[in-house]
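With one protein chain held back, the other chains of the complex are shown just where they sit.
Each chain gets a letter, A and B, in the order it is written, and its residues are counted from 1.
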Amino acid sequence: MKLAISIAGQTIDSPFDARFGRAESFCLVDSDTGAWTVHANPALSASGGAGVQAAQFVAKLGAQAVVSGAYGPKAYDTLSAGNIQRFLAPGNEARSGADILAAFRAGQLTEADGTTHGGHHGG
Amino acid sequence: MKQLVILSGKGGTGKTSVTAAFAHLASQGPLADRILLADADVDAANLELVLQPRRLDTQPFRGGQVAVINEDTCVHCGDCESVCRFDAIIETDGRWTIDPIACDGCAACVYQCPTDSIAMQEQTVGECARSDSRYGPLHHAHLSPGQENSGKLVTQVRQRARQQALDEQRQVVIVDGPPGIGCPVIAAVSGADLALLVTEPTVSGIHDLRRALQTVQHFGVPALVCINKADVYPAGAREIEADCAAQGIPTVGRIPFDLTVASAMVAGEAVTLYRPDAPASLALSALWARVLPFLLEAPA
Partner (left out) sequence: MMQIVIASGKGGTGKTTVATSLAQVAAERGAVRFLDCDVEAPNAALFLHPVLETHRDVGIRVPRVDAQACTYCGKCAEVCQFHAIAVVGKKVLVFDDLCHGCGSCTWHCPEQAISEHLAVTGVIDSGTTPEGIAFAQGVMNVGQTMGVPILRELKQWTPATGDAPPSTSLRASGALEIRDAPPGASCPVVETMRGADFALLVTEPTPFGLHDLKQVAAIAHDLGIPAGVVINRDGIGDAAVGTWCADRGLPILLRIPMERRIAEAIASGQTLVDAVPDYRVGFQELLERIVAGVNP
């Protein structure tokens, strides 16, 4: 499965970034083979609607699931419209994209069942 | 970590004086060194006038974009003006210019221009700062006059405050919120653990309090009410208390009209420090003692 993990950095060993819309980048990894690529998040500088933009971006990358710390309501809706699964990982532990991948493979991540924060950014 | 946001609906009800007093009182008790302050009233950032902060770090705040016409390639066709719904494109003597204040940043004109003469430019519209203050770390911001996107700036201030509070395991974040019920208020209130609404017993105060309470409830944040200058119009104060009681919202304090509050402001101090025995100071101390348990027990 193609997984997009929000990270702060350039490689799969970069730290996990708990924010979705405002994550620095996304690590796109094939959970079967472990092959990965990193893509800068174009929504980082958005003045509004960052979650929507990031959700469309990972959809275009072909992700089938995402892992982040929290999803705003609009990002959540956009991801679910694209049939992309949304997994949650706690943001207050220091860990890397690779750790997240391991947790995903071990079935330790829970699926978000709704929006996890207000995510209001003004407009 | 718990976040208390202080709001008012109507401006000028004494929100910032209450915030400053809370900051002072919290720094005296068991929460000393465990609080953090944020000024989310970025249009009128007054908390720093009382807290005398020392700036540690200032970052530019980039707001939305505005359209700019390249004079060299513009052929003065006026197509851009016809698509702008914000009256930002103005023709004078056959030349078209864009008023950056009116421009909404929608880029409709960019796509319309036949000669690709319009580009969007990002604007620096304010700054976001982190300081040390006499009562604890302060996150504050300043929006340049006339700019939009104060909701985004408020979000940024709150995120930075929250992050530092988590990193340093600070127990309480006190947020001085903006007036009104719009974008910046929503940004200040969403995700807070408790809102304290400071109102005045005036016809305007009562009217605006109702709208502010609806807004806070809309975002699922528990609310408390405190009445400032409660003795100026006792009938109004009773109306507020009855209103709140009917909605199950506790009225947790009444602060008397006291000119010491203005003197303290001039002296640049929290009134509870400036004259601890002034009537307003005594009421504020009692208020803080009532608010704190609500905050610490607020469901996470």
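Simple rule for what comes next: a contact is a pair of C-beta atoms (placed from the backbone, for glycine too) under 8 Å apart; a residue touches a chain by one contact, two chains touch by 3 or more.
If you're wondering where the values come from, they're calculated on a predicted model, not measured in any experiment.
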Check the whole complex and report which displayed chains the hidden chain contacts.
A, B
Selected residue (touches chain absent from view) among B:58, B:97 or B:204
B:204
Which of these, A:23, A:50 or A:101, touches the one chain of the complex that we don't see?
A:50
From B:53, B:178, B:191 or B:253, the answer for touching the chain not displayed is B:178
Candidate in contact with the missing chain, chosen from B:59, B:124, B:214 or B:247:
B:214
Identify the residues of chain B touching the omitted chain, counting contacts across the whole complex.
8-13, 16, 43-46, 49, 65, 83, 85-86, 101-102, 104-108, 111-112, 120, 143, 145-148, 150-151, 178-183, 185-186, 200-205, 207-208, 211, 214-215, 218, 229, 232-233, 235-236, 257, 259, 262-263, 265-266, 268
Interface residues of chain A (partner: the chain not displayed):
43, 46-50, 52-53, 55-56, 59, 74, 77-79, 81-83, 120, 122-123
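As a working rule, only the chains that are shown with their structure count from here on.
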Roughly how many whole angstrom separate the Cα centroids of chain A and chain B?
30
Listed in rising order, the residues of chain A that touch chain B in the complex are 45, 47-48, 92, 117-123
Residue numbers on chain B that touch chain A, as the complex places them
62-65, 105, 122, 149-155, 166, 183-184, 186-187, 190-191, 219
